[in-house]
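Down below is the structure, laid out as structure tokens.
Excluded from the complex is one protein chain; the other protein chains are retained at their positions.
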Amino acid sequence: MRKIIIGVMGPGEKATAVDMQNAYELGKLIATEGWVLLTGGRNVGVMDAASRGAKSVDGLTIGILPCHDSQGVSEAIDIAIFTDMGNARNNINVLSSDVVIACGMGAGTASEISLALKGNKKVILLSVDEESKNFFQKLASKNVYFVNDAENAIATTKEILSPNKTSSI
Amino acid sequence: MRKIIIGVMGPGEKATAVDMQNAYELGKLIATEGWVLLTGGRNVGVMDAASRGAKSVDGLTIGILPCHDSQGVSEAIDIAIFTDMGNARNNINVLSSDVVIACGMGAGTASEISLALKGNKKVILLSVDEESKNFFQKLASKNVYFVNDAENAIATTKEILSPNKTSSI
Amino acid sequence: MRKIIIGVMGPGEKATAVDMQNAYELGKLIATEGWVLLTGGRNVGVMDAASRGAKSVDGLTIGILPCHDSQGVSEAIDIAIFTDMGNARNNINVLSSDVVIACGMGAGTASEISLALKGNKKVILLSVDEESKNFFQKLASKNVYFVNDAENAIATTKEILSPNKTSSI
Partner (left out) sequence: MRKIIIGVMGPGEKATAVDMQNAYELGKLIATEGWVLLTGGRNVGVMDAASRGAKSVDGLTIGILPCHDSQGVSEAIDIAIFTDMGNARNNINVLSSDVVIACGMGAGTASEISLALKGNKKVILLSVDEESKNFFQKLASKNVYFVNDAENAIATTKEILSPNKTSSI
């Protein structure tokens, strides 16, 4: 009965045009696979773009909001979870995702990748810079994957899900 | 796009047979209305019964878990949100529900009703004892409603949702 | 090395003059015993009055704040813990207190008493109304104590701490 949930994390206001494009494509592909998309739920950046991508193919979208009211929630969110706990909600984002995909980089995103690795989650980093690659590779080489486009992120997600499916969730 | 979420709160291991029956019926009726059911997500008591009720008519069920792994999650949960924050997750349960329905009583349920009232949410109490009625009536008379069966809980939920819908969520 | 921490919970903006007077006296007596005072840390109501009472005899005061910045922190707080998690911080308040004393009543206070009882903490209710007494008595008769003044709250705290001291903390 439990649905597979894929988390897409990335910058909000500071997302680049490439981040947004990747996020939209990720959301679309995740929904196409029949997976549920989970993001930080706000109406900006990677969260918003991924959610819009998922809705473009009629997927189901969950937003784990840092706030307690509906201002600032992405219009592409179906299910809004209001935590009212600021950035501490980042831990909920990653614990609730079967696989975490980071799309772009920033302090919030770095905290999500780190919390995911701390919680023994697998994390896919999409198109990150050399400094990020070197840092996270050294931090947790067994649980991080580096890919260059959304299609490869999905292929890697499938690989991660397939062998461990019964044990990991 | 945002779906209406109705939270059903109540005892876990200590739920009575009547609580369980009410919860199952509530879950069923909530799903029949097209609303999403939100509970504490564990595989016991009111949480489990309400979720099973919702699934009996093919509803969508969300569980906000106190833990970080899948042991103890109700099989009737579609979307499991792992908070790993124990009873502090009770605040997320109520903030994320458009209307909260309490079914039965216990310390955890009392905390959820109280947190909901603190957050200016409307709370419906189903078949509670005199002590609970007197206490919550005095605490927040404007935001609590007392009903005696699941059908009336749903009717009251509709009343609460209808006039305030645009402003409340 | 661990210090004994006594939590004083109660209304903020809606505290009555009697609540404030009781809270001030409680803070003073707690500090006189050499215990650390823990409150919700804001500069209003019971939190503020208890902290000022403790500082009047040079006690140590901790405030567990719902916010993330220093606006609104009581001037009588020595150690400010910023949770940025709104009312979910109420669970931290009670889990971190060896004994919880409720001084006055409101939705937030009711959530703290309930969360404390859920966490198997002992709770002393000072000068509460009949409805509160009847409700919490029925909810958890073994873990709630009712007293009528600050001196008796302290005497009861000593009784609670003495036999269980080594096992409870």
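As written, the chains take the letters A, B and C, and residue 1 is the first residue of each chain.
Everything below uses one rule, namely that contacts are C-beta pairs under 8 Å (C-beta built on N, C-alpha and C of every residue); 3 or more make two chains touch, one makes a residue touch a chain.
Small disclaimer: the values here were computed from a predicted structure and weren't measured.
If you put the hidden chain back, the residue from B:Ile5, B:Leu26, B:Val46 or B:Met85 that touches it is B:Met85. Remark: the omitted chain is touched by one listed residue; of C:Asn22, C:Asn91, C:Ser111 or C:Ser127 this is C:Asn91. Chain A meets the missing chain through residues 85-92, 105-108, 110-111, 114-115, 117-119, 129, 131-132, 134-135, 137-140. Contacts to the hidden chain, counted on chain B, fall at residues 68, 83-88.
One chain is missing from the display, and on chain C it is touched by residues 1-3, 5, 36, 55, 62, 64, 68, 70, 73, 75-85, 91-92, 95-96, 119, 169.
To be clear about the criterion, only the chains that are shown with their structure count from here on.
Two copies of one chain, chain A and chain C, form a contact in which over half of the residue numbers belong to both partners. In this assembly, the C-alpha centroid of chain A lies 40 Å from the C-alpha centroid of chain C.
Taken residue by residue, chain C touches two or more other chains at 85-88, whereas all remaining positions touch fewer.
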